[in-house]
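For this depiction, one protein chain was excluded, whereas all remaining protein chains were kept in their positions.
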Amino acid sequence: MFSVETHVILALLIPLAGAIGIALANSAPNIRETVTLVTSVLLCLNVFNILPAVLNGIEPTVTLIQIMPEVALMFRVEPLGMTFACVASSLWIINSVYSIGYMRGNKEAKQTSFYVCFAIAIAATMGVAFSGNLLTLFVFYEALTLSTYPLVTHKGNADALKGGRIYLGILISTSIGLLLPAIIWVWTLTGTVDFVKGGILDGHASALITGVLLFLFMYGIGKAALMPIHRWLPAAMVAPTPVSALLHAVAVVKAGVFSVLKVVIYIFGIDFLYETGAAEWLTWVAAYTLIAASVVALTKDNLKARLAYSTVSQLAYVVLAASMATSMAVAGGALQIVMHAFGKITLFFCAGAIYTAVHKTEISDMRGLGRQMPITFIAFFIGALSIIGLPPLGGSWSKFYIMVAAAETGELYVMAVLLISSLLNIAYLLPIVARGFFYPPLGQVEERAPVGRETSDFSWSNIKEAPILCVIPPALTATACIILFFLADPIFKMIEPILTP
Amino acid sequence: MAFFDQFNYWIFIILLMIGLYTMMSRGNLVKKMIGLSLFQISVFLFYITVGKITGGTAPIVVETLPGDPAPIYSNPLPHVLILTAIVVGIATTALGLSLVVRIKESFGTINEDEILEMEDEA
Partner (left out) sequence: MTGLSSQFAALVVVLPLMFAPICALLRGRTLPWAITTIVSALSFYVSIELVIAVNTGGPISYHMGGWAPPWGIEYLVDPLSSYMLLIISGISTGVLIYARDSIAQEVADKHLGLFFTAYLLGLTGMLGICITGDAFNIFVFLEVMSLASYVLIAMGEKYDRRALTAAFQYLIIGSVGATFFLIGVGLLYMMTGTLNIADIASRFSEIEDTRPARAAVAFLVIGIGIKLALFPFHVWLPNAYSYAPTIVTAFFAGTATKVSVYLLIRFIFTVFDPEFAFGIIQLKDILMPLAVLGFLSMSAVAIFQTNIKRLLAYSSVAQLGYMALGIALASEAGLTAAIVHMFNHAVVKTGLFLSVGGMFFMVGSVYLKDLAGIGKRMPITTFGFVLGGLALIGVPLTPGFISKWYLVVAALETNSNLGYALVVAIMMSSLMAVIYIWRVVEVAYFRSPPEGAEHKEAPLSLLVPCWMFILGSFYFGIDTTVNVGLAETAAAFLMGGAP
């Protein structure tokens, strides 16, 4: 219908137009929610319209505005960005359904501004995904930070204020304090900030400068939550759960690791980085983050906090992959973006569903809830398995590729780290499911069944699930986790071109 | 002696410093204005000094007898400039003093320390 370039622009405009529509429908919640859903479906269709072109090896390029001489705001859709955009836009539909269930179920205030900011944040995410140079990436990266601030502080109480401070403080200070100088530095070194296959720094920067730049980029992209600047992610959990689900398991954090991959592939260049060895320290930091965040997750009793630390740990997989700077590792990193998105959003959906149904946030209070909310807990189980990386779930592939890369480069300690991490994942995720199903509910004592007689803990009358709109989305994403196991090959084929220079 | 050869410049500098010191050291706003005026007037003297040429006369065309040396005139331009500066100085002084009057009406004092005290309370 339209040219591919138009679709790229539309990917930005549709959510923005949706935001305006939502604001106009302020007084009529039903129309407002319809607008949200229609916008999300349109966006998803639109994004998938770009897909065939990208699969055929075309990289649609659109220059929006020439901001400064030689520096323009421009989009170039390449496979990695395409993948990210597909994930974010399709999950937005599911998340919109979920948001409606959650926001209404909890009778949250200021719902209009919630949906408006959400749509703007999605627009910013699209901008990050399609960005064609560092400046564009930075612009939408900051837009994403700022548009999610009102979402994080949605509750408006002292906790939200404090969480918001940490959130904004870390993200803004790292991006302005480190990322922006890094971008300008790249510009003064090379005279360009475009993403070019094979990198632009080769021949312009010494090994030392490359190392410093890598440091600036990795810590400048605060959204990648590398320790010790991961604090914003748990702090952002004061947000309503749909925000945590889409933004802090998918859009925002993935924008972070996506930027990391983009910078490593298109600015440094995998080969250049590998040759200089400038990324060695990063492997260690990522490995440390991976393990440490998992250990911290073990100690958290608040479900969302535990999931947040789990996210920090899972993001470190991507950074670890990027730091190894081989094509196999980067493929693993890219797959991790997709797989973890579906797995983690499932877990957050479930956390929100539990909160909506029984208003519980602490894991220790969730004993026996599985009998009451079986669908939610089964979905949680599937999501957890995918995060851990067990077949036949999508999450297994990304870990597999990273392990292969570790074997290739002979970095055996990376192997060890990955193994330990998987064990820790099991340790902090599966007990939640186990408690849900096998323990008696809080305050009840398990009747000892007479020997020889099987009793069932399950009865239909006990089922008290969250509102239907809160239950369907996790079920859908959990199913997607299974389907993705079989889709890994097409996704790998799609991102392959960027790995072979 | 070189010192006295350029005594006008020394006067200029001494006046300038007296003016500056008065402005900084006095708490009384009117005295501050006096300091400011001294400060500005010293600069007028400086300009006039610059315009003076040794042996020069007022820059009015003088008829000279043939054979006489051409008359030396002092430079008139600094005088003209300083007329402007004097006007500016008067305006500044007038404005400053009228501000002092308003301050007195409003604070009841023209002592800087007392005013600062009142401001801190407000």
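Observations on the model:
Letters A and B name the chains as they come in the text, with residue numbers starting at 1 for each one.
Definition applied: contacts are C-beta pairs under 8 Å (C-beta built on N, C-alpha and C of every residue); 3 or more make two chains touch, one makes a residue touch a chain.
Model, not experiment: these values are computed from the prediction.
The omitted chain makes contact with subunit A at the following residues, 65, 67-69, 73, 135, 138-139, 142-143, 146, 153, 156, 160-161, 165, 168-169, 172-173, 176-178, 180-181, 184-185, 187-188.
Although one chain is hidden here, its contacts on subunit B can still be listed: residues 20, 23, 29, 32, 36, 39-40, 43, 46-47, 50, 77-78, 81, 84-85, 88, 91-92, 95-96, 99-100, 102-103, 106-107, 115, 119, 122.
By our rule, only the chains that are shown with their structure count from here on.
In whole angstrom, the spacing between the mean C-alpha positions of subunit A and subunit B is 71.
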